[in-house]
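Only a portion of the chains appears, each positioned as in the full assembly.
As written, the chain order gives the labels A and B, with residue 1 at the start of each chain.
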Amino acid sequence: MARTEDMIAVQPEKAVAAEKPKQPRQLVRFTFYKLDPQWYLLPAEMRQRGKQELIDIFTDYERSSLMRSYGLYGLRSDCDFMLWQATYAVDDLQGVSSRIRRSTMGPYIRETHAFLSMTKRSVYVGKNARGAHDPRLVITPDDKKYLFVYPFVKTRAWYALPLAERKRMMNEHIRVGLTYPSVTLNTTYSFGLDDQEFVVAFETDNISDFLDLVQELRETEASQYTLRDTPMFSCVAHPLNEILEAIGA
Amino acid sequence: MARTEDMIAVQPEKAVAAEKPKQPRQLVRFTFYKLDPQWYLLPAEMRQRGKQELIDIFTDYERSSLMRSYGLYGLRSDCDFMLWQATYAVDDLQGVSSRIRRSTMGPYIRETHAFLSMTKRSVYVGKNARGAHDPRLVITPDDKKYLFVYPFVKTRAWYALPLAERKRMMNEHIRVGLTYPSVTLNTTYSFGLDDQEFVVAFETDNISDFLDLVQELRETEASQYTLRDTPMFSCVAHPLNEILEAIGA
């Protein structure tokens, strides 16, 4: 913060951050959509055109972004489907939104939830563990059947603990996770960008394994420092055209 | 969690979970619906068709799922009726939603609340107590007149207690419950799947017994560890066609 209101009072101790990682980090957005019931009352031809336009937008952005689609109808009431996008350019995020809004379906589709985040190296794992290219900075889905997504906020008491304490607790957390090899975790960071601190996204082919893992994690010491971990979204991988068909769009 | 961001830091101590129960567990959904007032302004013939389609969907899914219907009109303002579904296939949950949405009533019916959960063996009861087939993994309603449903979240302090402590408290809780033999409890698990940890569903023919039980449970030690137990839904068992008639659908 160069020109803070208070910057005169102190001398800069380390004005450069030369050791920051140079590898680019991705912007990530989980956007949950719900169709306005008015859509269903429109002529079939217009709805067919609208669906095709939405699929075309999705396909176009697959070239520059990672794009995935998930259905939530029948599992969560406040949304019908979710698009998961990861990209290096904020223009890609704004572009998808702009194109959808200007499409035939635009006036009838609502973003009921959305989580904005970025990839980042974890402070709890030594950077020696990775080479020059850190795979944690690139979203690479396992493309399993289920994705479970929720925003995550830790208590401020957590951040007041010594780093070694936090590392010890995270290690316990990780050990529990490793006993569920069928579940994969992607963690991205939202500090300052959105209302949560992290977005966690678990992939698995086995719902009950995931449920059992989350219940078991409640008993870890780190879990005592959770401030918020809702809303929780159970998502099922489906091609976008099948989702639109299933919700009768 | 196989590919966690932090998995390199530690060695897997028990990478397999061979002792996990093999008996399949059910997915459960409590879905609360409210009719949009616009429905009442549609032609009688269209409404009659819409009602019949909804009843047909319900009947069709009774073949593959457990399906029950309850009326909440006159008892709770934010919903008209509830469908309780239990099944082994997520497709059954998504299928009901998909079929309803594509039906005549689809654009006019809202899911105002929904709770997604799974059956699971309790950690507070020894597994020797059951045979190879554990009835707790299959939803079998008693089909009493009333069903009381609410989501349930415990404080994180609960999970930090030793298991023996928690078992002792649950035993006290159970002893109180046993003094109300007219009330039956179904507990299902939502960890990671939805915003609550548990969904509790009590069946009884006697409302005041249930009220007295819940009040008495407030004095148990376990009750001190309740973080959230609302919203609470008082549901009355009614055939779906009678509910639709009563709400003038």
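Going forward, a residue touches a chain if its C-beta (ideal position, glycine included) is under 8 Å from a C-beta of that chain, and two chains touch if they have at least 3 such contacts.
From a predicted model like this one, the values you see are computed outputs, not experimental measurements.
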{"item": "Full count of same-sequence chains in the assembly - 2 placed in this view", "value": "5"}
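In this section, only the chains that are shown with their structure count from here on.
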{"item": "Cα superposition angle of subunit A on its copy subunit B, in degrees to the nearest 5", "value": "70"}
{"item": "Distance from subunit B to subunit A - Cα centre to Cα centre, in angstrom", "value": "27"}
{"item": "In the complex with subunit A, residue positions of subunit B that touch it", "value": "1-10, 12-17, 20, 25, 27, 29, 31, 36, 90, 93-98, 101-102, 106-108, 110-114, 116, 118, 120, 156-157, 159-160, 189-195, 197"}
{"item": "In the complex with subunit B, residue positions of subunit A that touch it", "value": "37-38, 40-41, 71, 73-77, 122, 124-126, 129-130, 136, 142, 148, 150, 170-171, 174-175, 177-187, 202, 207-215, 218-219, 221, 223-224, 226, 230-232, 234, 236, 246-248"}
